[in-house]
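Note that one protein chain is taken out, while the other chains of the complex remain in position.
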Amino acid sequence: MLKFLGKRLVQTIPVLIGVTVLTFSMMLLIPGDPAQIMAGESASPAQLEAARERLGLNDPVPVQYYNYVSGVVRGDLGSSIRSGRAVSTEVFGRLAPTVELAFYSTLVSVFIGLIAGVVSAVRRYTFIDSTLMIGALFGLSMPNFWLGLMLIQWLVIGTGWFQGFGWFQASGWGTPQQMILPVITLGTAGSAIIARMTRSSMLEVIEQDYIQTARAKGVSEKKVIYKHALRNAMVPVVTVVGLQFGSLLGGAVITETVFAINGLGRLIINSIRARDFPIVQGGVLVFAFLFVFVNILVDIIYRLLNKRIDLN
Amino acid sequence: MQEEVNLNSGSPTGQEPVNHNIVRFQDFWKKFYRNKSALIGGTLIILLILTALIGPYLTPYSPNAQNYDARLVGPSLEHWFGTDNFGRDIFSRIIHGMSITLRVGFSSVLIGMTAGVSLGIISGYFGGWVDTIIMRLMDILLAFPGILLALAIVSVLGGGMNNVIISVAIFSVPVFARISRGSTLEVRQLEYIEAVKALGASDFRIIVMHVLPNILSPIIVQATLNIATSVLTASGLSFLGMGAQPPTPEWGAMLSDGRNYMWDAPHVSTIPGLAIVVVVLAFNIFGDGLRDALDPKTKN
Amino acid sequence: MQEKLLEVENLRISFSTGDSLLEVVSDVSFDIDHGQTIGIVGESGSGKSVSARAIMQLLGNNAEVGSESVIKFNGEDILSKSEKEMRRIRGNDIGMIFQDPMTSLNPTMKVGKQISETIRIHENASKKEAAARAKEIMRLVGIPNVDERFDQYPFEFSGGMRQRIIIAIALACSPKLLIADEPTTALDVTIQAQILDLLKDIQEKTGTSILLITHDFGVVANMCEKIVVMNQGRVVESGTTSEIFTSPKEDYTKKLLAAIPNLHEEKSPESKEKLIQIYSGTREKLMEVNKLAKHFPIGRKNTLKAVDSISFDIYKGETLGLVGESGSGKSTTGRTLLRLHEATSGETFFEGEDLNTYKKKQMKEMRKKVQFVFQDPYSSLNPRKKVEDIIGEALDIHKLAKSKKLRRERVEELLTLVGLDKSFSQRFPHEFSGGQRQRIGIARALAVEPEFIVLDEPLSALDASVQLTIVDLLEELQRKLNLTYLFIAHDLATVKKLSDRVAVMYKGQIVELTDSEELFTNPMHNYTRKLLSAIPVPDPHYTATDASFSHDDSVEISLEGQTLQEVKANHWVMQ
Partner (left out) sequence: ACGTDDSDPIDDGADTDEGTEEGTDTEGAQGGDLIIGQLSDAVSLDPHGSNDTPSSNVAYNIYEALLIQDENMELQPGLATEWEMVDDLTWQFTLREDVTFHDGSEFNADVVQANFERILDEEIASPRAFLYEMVEEINVVDDYTVEFVTEYPFSPLPAHIAHNGGGLMSAEVIAEDYEAIENGSEPGSVINENPVGTGPFVFESWTPGDEIVLNRNEDYWGGAPALDSITFRVVPEGSTRLADLETGAIHISDPLSPSDVSRVEGTDGMSVNSQPSVGLSYIGFNAQKEPFDDPLVRQAISKAIDKDTIINGIYDGVGLPAESPLAPDVFGYDENVSGLEYNVEEARELLAEAGYEDGFSTTLWTNDNQDRIDTATAVQAQLQEIGIDVEIEQVEWGAYLEDTAAGEHDMFILGWTTVTGDADYGMYPLFHSDNYGEAGNRTFFSTDELDSLLEEARQSSDEDERLDLYSRAQEILVDEAPMLYIHHQEFLLAVSDDVEGLWQHPTGILMLRDVSLNQ
């Protein structure tokens, strides 16, 4: 296991390099000039030129990349074109809400998704099954912004419940009250996917011989499902959970915007639009790192679930 | 103890239809046909496709005809689904937008799935450095902000419907790759794979004939689900100049255009949302049926 | 009159396949007294397992039990019991040993836990107590190193060991009735003897009744008071064991009894001729195995030496029998020979060339010449393929069928060859009985007309008459096509009948290697002797004379510092 971890951590390096190269080249490829975006619609050419010079945008591309990478190696991620603040300050300052949001949402969606998926697999072709699965599809087809705004409008404003109990402040992050709605918003689609995956995977497993053995032991149906079947059905589900967590990291932008959460997703998107290269680079780098980390976790869970899967 | 002669023996006689291909297809079809969900899903999909093809000739209004005197009108007899902020008839727009929405959802999933599943199986089946390289590439792709990628595609290939399909497909490649890899890892170690290996089957054959059919069910689920996400993602890219441009009645775009009127006129965004649900529902029901029909163990 | 423990009356079971209803069990009736052991023997596919499952109410949803059928357990009607009531009975009052050991264990649950679980369900035992009991039972069924093995997963066990785990699960709560579906087929005779002793022991102590489904008349003769003979879904004959053995009434029963292999049969002259050629060095070598080893890592540091440096040759046209304790590495040897596992060390020469140096193309050619029949018939068949495609695939890969029609004909021909109905080609693996699956595996191996086949327990699930058919088939093919077999089996009588030479494996080593006649008359290694003494004799009146050998204590035989030496001309023994 340690060897595996070591190996995977070493593999992160090329991934991170790949990400920087890719980000860098994309930045070159796409039109848009940070100096100009900063200046907006009314900029003078001299001023733009000065800004470009200051930002090093006039250097040849390889020089820019070299400067960037050598900075990173020294632990310096550079500084924002727009605000002049260090990238590390900007990025790490916003990391926690995004990671937390993704984490809690994953937790919620795993919880709801697993239960719904198992119930509907066990009660296959019944009313409950259909209801749950159609519910899941609704959850999936609702865009985040729609759900988020609806939650705010109906729950916060419409009913007044949340404000009445002092539960909710539409913007911000950190207290449990503030977390409820964003987490629901972000977690819904995930629970839908997990529910669907769990159901189909469970259906497959329930047919197996060893489930029969368990029944022959007199194991209660509930235990057959949760102790014998579920674990065997988990492999595709774990993959999806891992992916879910990943895509929540990146996909939190809309939720962050709707709920005014000062997260990394929003920062990166805004920076892409402002062509604030250093921030984008830094942010993507951090995401990539998290991602690889999540993937390692997923692989370890695979292995924990099914010892036969060989990690090396 | 009974000692009667066989009336109805356990082993059936050898005289039955000769053409097994037909039999096999009939089997599948029978199962599929008897499978209620597949039937409902299939019928729904056909209906949707027919509506997409014929519907536009039958709508009461032109999809882009603006009428400032009837803005944001709720559903009524005159406008079944109400009107939007330009007073356009949402019902007509939904019908006209159906073909383009179906196309985006379906093609991008198909492309993404084909590429992703191939990569995932190869990765899981061969393992080793092939796996490492493919999966690390997928990691990069996953960690990489989609907008950047889409922007790059626009700037290299230009906007347009096909490129949005490609972009959305690319986003979903790693998802399919990871899922199929995970399941492949599991199937790979089963004895029947070893058994065909012992027969001298090539890796390609094993992958296509033995691994793929056995990992199909999570893939079907993911694919049918992904149609919804793809439609939404595609509309999310339209601001980059990708995909459907206004006033094209693409559902995802309609849904997000309704964002400003969610308080006063929630139908503007809700109705396209429901339309997407119907499509996704149809594909999911169909996918479930397909899964069952493909699984020899489920009888109905 | 004391009540019967189990009464089965007019049992009729049908399966719906596609749109036809297939009646697989018709009008089966039998009963079991308290403390009694009855045996069900009969043709493979005759409905034995299905009937057993019906008693447990575990038939699955495409099965239907006829309305006139009655199953009474302890005087209570089982068929009308609710699922909840059944659950209390299952595992507690009735224990069941399923036929297929590979797929009957949960692959992701530790073996020990699968046993202790039963105890915890039915008896108010704490986790610790249950674990202790489970370990005890594991020891009882002959699992070595229980403490270590307790925390392993099923895939880390050999076929026989898995079977023992399943037995342990069934016995865990000392049930009133034990339904044992082929409980010892995957076991070597010493363990088999051990298990049978164990069953008897338990019966004595707890008064458990046993319903034993088996092919092995030796086992039946040994264990059962009554025998039910089944064929094609019906009971053909039933009676006390000595009645059936001494005065069978029905033709089918007679045929079965006649097919029992006999240890004392003389070897054929052909075989003797072969041996002369081998020993004189005039017969060509097909395979040469040199210090082959296969180690599996277990845990973080330890390795398990499944095969620990073995050397032997296989000659063209011969049958080399491979026998030995369950878990001694027979299957692993077979797999490693064919490069299904990469060897840890050692060399294998095939027709003079080192297999390890083979390129892809050569490998493919080799695969056509060399076939493997897997020990576990179920898990080696792709559950999503019809039999036609499973067998046809072999033809496709090596392009042996020129048209679809020819392919089908060939598949049907192969099915007929192994004694299956042609129409089976349109079924999926889960729709077969154990023995039928096994024959599908054989048919698949034969499809490519190989030169060399590794047969890993190919007959274990077959009844005597079908066994005989297959053995005859194999012999005939050998005669005609000069086929070579590596025959791995536990059934020593069949091994003796089929093999020219026999190698005995123990703890990953070959401990004895000589021609079969010599081995059975003059066993020299301790382990071999132990093995031979444990062979059950298919005669209800036979009582073991050799009382000196006790089955229960699995005395470890040490191989420390020993090497394989030619003790006597052509008789190699580890010393």
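For reference, chains read A, B and C in written order, and residue numbers begin at 1 within each chain.
The rule is simple: a residue touches a chain if its C-beta (ideal position, glycine included) is under 8 Å from a C-beta of that chain, and two chains touch if they have at least 3 such contacts.
Source: prediction; values computed, not measured.
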*Shown chains touched by the missing chain?*
A, B
*Tell me which residue among B:59, B:85, B:132 or B:162 touches the hidden chain in the full complex.*
B:85
_Chain not shown: contacting residue from A:147, A:230 or A:258_ = A:258
*Considering the entire assembly, which residues of chain B contact the chain that has been omitted?*
64-66, 68, 71, 85-86, 151, 154-155, 159, 238-241, 245-247, 257, 260-264
*Quickly run down the residues of chain A that touch the omitted chain.*
30-33, 36-48, 50-51, 53-54, 79, 82-85, 89-90, 93-94, 145, 149, 152-153, 156-157, 163, 168-172, 257-260, 262, 266-267, 270, 273-275
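Operating definition for what follows: only the chains that are shown with their structure count from here on.
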*asked:* Of the pairs A-B and A-C, which shows more C-beta pairs in contact?
replied: A-B
_If I average the CA coordinates per chain, which chain comes out farthest from chain C?_
A
*Quick one: chain A and chain B, Cα centre-to-centre, how many Å?*
22
*Provide the C-alpha centroid distance between chain A and chain C, rounded to the nearest whole angstrom.*
51
*asked:* Which positions in chain A are in touch with at least two other chains?
replied: 306, 308
*Would you pick out the residues of chain B that each touch at least 2 other chains?*
189, 295, 297
*Any idea which chain C residues touch chain B in the complex?*
16-19, 22-27, 29, 45-47, 61-62, 102, 155, 232-238, 250, 335, 338, 340, 363-368, 371-372, 374, 376, 379-386, 388, 393-394, 397-398, 404, 408, 421-423, 425-426, 428, 430, 441, 444, 448
*Inside the complex, what are the residues of chain A that reach chain C?*
208-210, 212-221, 223, 227-228, 231-232, 305-308
*Inside the complex, what are the residues of chain C that reach chain A?*
56, 58, 60, 83, 87-92, 95-96, 98, 100, 103-109, 117-118, 121-122, 153, 155-156, 166, 169-170, 378
